[in-house]
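Apart from one protein chain that is not included, each protein chain of the complex appears where it belongs.
After this line comes chain A, so read on.
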Amino acid sequence: MKGTVPDGLRELLAQAAGDGHVPWRTLLKPGDWLLLLAAAVSVAASYPLLWRGGVADRAIVKRDGQLVTELALNLPRKYEVTGAIGTTVIEVQPGRARVVSDPGPRQYCVQQGWLTRANAVAICAPNHVTLQLSGRGGPNGYDTLNY
């Protein structure tokens, strides 16, 4: 055993197993407590700051790639867009948005249901209308069509 364990580690293990019990609390000085508190607060603050990216706050409606309107996701409301073959109805509720009805034959964008995450997209292709959510990450984040 003596030959296989490095001297430094043996010393550490011997001390850790030794009788000299020092109460843990006396090992922390006032500045340590202060620094730990500050560190804990900034770590806790980093969660909402850095993980807000997935939260959507605006719905962007486009027709033929041109911006039609931006709707804030705070009040429930409905919005109608006239596209190539008819009217698309978009509904906004706090934190989410969806396509309620669309004249397209297959209704893909309607069946997508509520969009909640930033950069999620519903495309009503026959009517040339898209609904996209945007968050704090801006328009350059990953979207639902992108891995």
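Methods note: a contact is a pair of C-beta atoms (placed from the backbone, for glycine too) under 8 Å apart; a residue touches a chain by one contact, two chains touch by 3 or more; residues count from 1.
One rule holds for everything that comes next: contacts and distances are computed from a predicted model.
J.: Looking at what's absent rather than what's present, what does UniProt name the missing chain, "Heptaprenyl diphosphate synthase component I", "Ferredoxin", "Cytochrome c peroxidase" or "Amino acid/amide ABC transporter membrane protein 2 (HAAT family)"?
T.: "Heptaprenyl diphosphate synthase component I"
J.: Considering the whole complex rather than only what is displayed, give the residues of chain A touching the chain that is not shown.
T.: 5-9, 11-12, 15-16, 18, 20, 22, 24, 26-32, 35-36, 39-40, 42-43, 46-47, 50-51, 53, 142
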